[in-house]
Each structure stands twice: as C-alpha cells, then as structure tokens.
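Every protein chain of the complex appears in place save one, which is left out.
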Amino acid sequence: MSIEIKNVVKRFGSFVALDDISLDIPTGELVALLGPSGCGKTTLLRIIAGMESADAGEVSFSGQEATHLHARDRNVGFVFQHYALFRHMTVFENVAFGLRVKAKKQRPAEAEIRKRVMDLLGLVQLDWLADRYPSQLSGGQRQRIALARALAVEPKVLLLDEPFGALDTKVRKELRRWLRRLHDEMHISSVFVTHDQEEALEVADRVVVMNHGRIEQIGSPDEVYSNPASPFVYQFLGNVNVFHNRLHGEWADVGSGAEADGKALSFVRPHDIDIEHAPVAGGLEAQVQDVHAIGPVVRVELLHGSELVEVELTRERADVLTLSNGQRVWLKPRQVKVFAAESPLEEAGSGI
Amino acid sequence: MKAHRANAEPRWVRLLLTGIALGFLGLFLGLPLIAVFIEALAAGVPAYLAALADSEARHAIMLTLLIALIVLPFNILFGVAAAWAIARFEFRGKSLLVTLIDLPFAVSPVVAGMLFILLFGARGLFGPWLSDHDFRIIFAVPGMVLATMFITFPFVARELIPLMQSQGKDEEEAAVSLGASGWQMFWRVTLPNIKWGLLYGVILANARAMGEFGAVSVVSGHIRGETNTLPLHVEILYNEYNAVGAFAAASVLALLALVTLVAKSIVEWRMQKETEMLEASLPPEKTE
Partner (left out) sequence: MHMNNKSHRVLPGFGLSLGYTLVYLSLLVLIPLSALLLKAGSLSFSEFWKIATAPQALSSYRVTFGSSFAAALINAFFGLIVAWVLVRYPFPGKRFVDALVDLPFALPTAVAGITLATIYAGNGWIGRHLEPFGIQIAYTPNGIVVALAFISLPFVVRTLQPVIEDIEAEVEEAAAMLGATRWQTFARVIFPAIFPALLTGFTLAFSRAIGEFGSVIFIAGNMPMVSEITPLLIISKLEQQDVVGATALAVVMLVISFIMLLTINMLQWWAANRHKGART
C-alpha cells in the first residue's frame, strides 16, 4: 500500500509542527523520517497513523482518502517509541490482542490465533518468551515483541517511532539489520522516525530529512549524503567543514563556482579534503594542530587563519604524509558544495 | 530499606524517638481502639449481642449498607469518568475542575449537609415544590444519600487521576491502533491497569460513606428506625447514657475501620508491586 501526504499542516498552539508537508511513499519502500528533535517527524508519523489529526491537508492510502479515517480502521501497524506493551498481559496475549479484538465475524478461531501468534513470535525469534510479562524482558526483546504485535493484524503499512532509540549500541545495530530483513520479507511499506543519521542511511531505501516542520530533502541515502540539497542537510548528515566564501574565494571557484559575489558558504566533508606538502592551485594554506589515529582513519585538525578545519585521511595516506604538529600544508578539496548564505546557519543536531 | 549506618543517630536518640513515637501512637490511637471493644463488652457478651440484635440497631446497619450501596456505584463511575477526561485529554478549565473535585475535602461536613437543606428543605429552593408532590428528600433517605455522595465523590477520582497520568496513554493508543473499540480498550487495557488504584479509592470512599456523621446528621432528622445510620445510632444511644448499646454499635464501625485498614494495606502492597513492575518495564535509557 502506498501512502500519499498532501499539504499537511499541524499546529500546537502557536507552534507550527508541520508546515505544508507533501510526501509520497511508494508501496514496499522502507522510508526514514530523519531530523533533530522537534522537527515534526513524530507528528507526521502520528498523523499517518491517525493518532493525531492534521489541521489541514490530506492523507491517502493507495489513492484512497484516509484523512478522516479513525486510527483503528486504517490497518496500520504502529510501534511506539517506548513500545507501549500491555504490562498486565503475557507476551502471547500482547501479540494476540489485535486478533482478539476483531469483530466476531472476522475473528480467527482460537487455534488459528494461537498458530498465528506463535508464527509471529517465531519470526521475531522469541517464541520461548510467550508466557513472560513485558517487565521480564530486555529492551531489545520488548522492541521485537512490539513489532510482532503490530504485525499480527497484517497491516499494509508499518510505522515505527524511534524504533531503536531506547536501546544500547550493540542491540541497536543487530536490530537494524533484522528490521531491514523483516521489511524485505513482509512486502509492506514501512516508515520509521529517527534522529540518528547513521541509522537512517544504513536501513532506509529513502530518507526524508526534516527540519522545523518542513522537508529539507527526499532521496536515497547516497543522494542525501553525497548531494545534500541544503546547508541543514549537509550539517545534519555527518561532519562537515564550513567556509565563508568571502574569505575563501579560491575554494568557491573549485566548487560549482555559482556564487561569485562572495555571499556564499562552502561545505566540504572532512574526507573530501586532501593534504599536500607543496602549494597547489586553489589550495588553502593551513597549519597542522593535531593528529589523531582513530581506528582505520586518521583525523587531522588544522588551523586556517583563525578557523579550525577537520580533515580525515586514510591510514595509508597519513603514513605517506607523515604530518607533525605545527607543520605548514596545503588543503585541496575533492568535492565542495556552495550554498547562498541567505539565512544564518542553524544548529544542526549531531553535526560535528 | 536503605541502611543509614554511616550517619545514624546515637543509639539512645533512636531509642528515645522510637519510644516517643510508639508511646504516642499507642496512647493516642491504640488505646481508643481497644477502649471501644472493652466498653462494648463491659456488661458481658450477652448484653453486647442483645444491643446489636435490637431492631433499631439492625435497621441502622441495613440503612448504612444501603446508602453505601447506592452511593458507591455513582462515585466509581464519576471517579473513572473524571480521571479519564482529566488524565487523557487537554481542555480548558482543567485545573479548575481538579480544584472543584477537591472541594468536599475542604468543606465542613456540616456545611455540606446544609447545602442540601437550602435546596430541598421545607423552606429551601425546591422545598415547596417537593412538599406539593409529597416527596421528601430532607429528613429522609434521599437527602442522606446526596450528602454522602457529596462527601465521598472525590476519593476514587483523587486516586485515579495521578495514577492514570503516570501511566500515560501509550497503551491505550496501541490498543486503538490494533483495532480495539472503545469498550474493548477500556475493559482489556485501561481497567486492568487501574484496578488496584480503583479498589483503593473505593475502600476509602466506602469507609467514609459508612462512617460519615456530620453531613448525614444535618439532613437525617434523626428519626429512629427510619433515618438513623449506624453513626447516628451511636450518637442517640450515647446521649441516652446507654453506654453499652452505643459502644456495641461503635464496635461494629470500629471493626469496619479495621477491615478497611487491612484491605488498604493489602492493596497498597499490590500497588507497590505494580509500580515496581511499571518502573522495570520502562526502557533502560531514554532518548533525547
């Protein structure tokens, strides 16, 4: 089932949570809504689920208008950020809930319910926990039970609110891969909300980057990372060096060369800068401040004038360069993106 | 319980304080409790039983039970409804509503009873109309029911509002998103989650409903064998210097108090376990 969102607006008092959002999610895609907290991503997810109603705009499923459809009639699976497992029910009863509350005509027989629930518990590899209560489970187990419960009613759309937010790093990585596999097996459309760019880039088919209630960019993980549409996206997705063009005219030339009047900002990712010992055309002169080897990469901090520049080199390249503190070098960008500096830069969550 | 060994008071201070606390409670609470039963049995067991078997005493007991049976269902419904509206939705005037629910705790029972006399008494707002239609509220059971309702309606709501606020609405939203209807959600998710808090509120409301004196006294008219609840019966006998009879009736109420305390402790213990479960079911780390 595809999801179409048209011109959705949502305000809470004077706060604009969603500002004219339009978005199409084709059938079978796994889409990430990515953005800092307060950007409206969870509100959008809840509007899709019918948990919240939009002040204006439309939501349709496979072309059918669903804006006024009640949450219980949308056939949407929703996984809550803190799971919202029914604490007084066993794992089995939690998963069976959606089947048991069906109208008598549609309700499967007890044996069928049992089989479906055990199949789902098998799918999430937790069939051995059927008789436990939610309080007896670990965070990762709860997450998977919440997912099994949402899937029990065979939804056409699966919505997940910060699905990995409350888990520790190791479990989080495992569950990410597992969610991806599960999505591919189920052939449904899934949307998940996250503030973690790594998570969005790794799991999703498409990433929707949001900020201040607006969509900044929609694209494949590679597109949004390599070709950010706005300064915000650039800063939100990974580390970046920002140069004010006024000071660094030569770098703007290396880039697209679009804004020659000097009122522009250049963005260069740390791994898109090379370091040379000798002056190069269009290079920036800088002084090495510090060199750290971090696992497979070497991070070099340099001072250009009064500005700090961060460069990431491979170990091989660093070995060839043999940099030392205080050394004079020249920086050469491989890829620069220039944006007109019309608006002051915003703080971008987990930027640098 | 945490050990405070590193910074505990000297032994003699602890003993002194414990002694003062236990002595005070024993003299102030324990002694009266024991005195009720000793006074009731002062003339021997047969006299005690005879006092309870008295037809007026039995009528008072039945009327007390009847009033509680009428009042409690309404107050339970009110408590659940008010808690649902207040803990689950945002609306204007919410804090005023919460204050209004607290009002009976602050108003003197005598004033509470008087409110109904001003409405339904012979010279009250609806008094003439009621006497025209030969319907009595004041100095009759309906007035006593109303006064008891007024005094006891906050108990259930006061218990449920903070409980439901702390539980949050995630589980109910999950139930709805899984296709549950309003009733299914209420019976399968909401009620199981609040049942101990609800029971706690009911126990408190019941104790107050059966024991209320001031408000009921104002509207009852003290008609023997008709509008005497057990507490009013105690008063009448006591004022007639029938100490054995008064304390026999009082001992029934004291037993009720003891049952209330035991039931309350059991429910408190259950609620504590539920809270521990709730805390355990919170995710280990929060985001943002």
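Order of writing sets the labels: A and B. Residues in every chain begin at 1.
The working rule: a contact is a pair of C-beta atoms (placed from the backbone, for glycine too) under 8 Å apart; a residue touches a chain by one contact, two chains touch by 3 or more.
Since we're looking at a predicted model, the values are computed, not measured.
S.K.: Touch partners of the unshown chain, restricted to the chains that are shown, please.
M.R.: A, B
S.K.: Among A:3, A:48 or A:71, which residue is in touch with the absent chain?
M.R.: A:71
S.K.: Looking at the full complex, which residue from A:54, A:113 or A:175 touches the chain that isn't shown here?
M.R.: Of all options in A:54, A:113 or A:175, contact with the hidden chain holds for A:54.
S.K.: Tell me, which residues in subunit A touch the chain that this view leaves out?
M.R.: Per the touch rule, subunit A residues meeting the hidden chain are 50-58, 67-68, 70-71.
S.K.: So that we can see where the missing chain sits, which residues of subunit B does it touch?
M.R.: 1-2, 4, 6-7, 9-10, 13-14, 17-18, 20-22, 24-25, 27-33, 35-36, 39, 74, 77-78, 80-82, 84-85, 88-89, 91, 97, 99-111, 114-119, 121, 123-125, 146, 149-150, 153, 169, 172-173, 176, 181-182, 185-186, 204, 207, 210-214, 217-218, 230-232, 234-235, 238, 243, 246-247, 250, 253-254, 256-258, 260-262, 264-265
Rule of thumb we're sticking to: only the chains that are shown with their structure count from here on.
S.K.: So the centre of each chain is just the mean of its C-alpha atoms; given that, what is the distance between subunit A and subunit B in Å?
M.R.: 52
S.K.: Using the touch definition from the top, list the residues of subunit A that touch subunit B in their complex.
M.R.: Residues 37, 49-51, 70-73, 76-78, 80-89, 97-98, 100-102, 133-135, 139, 142, 149-150, 152-153, 162, 165-168, 195 of subunit A touch subunit B in their complex.
S.K.: Of all residues in subunit B, which touch subunit A in the complex?
M.R.: So the residues of subunit B touching subunit A come out as 170-171, 173-181, 184, 188-189, 192-193, 277-278, 280-288.
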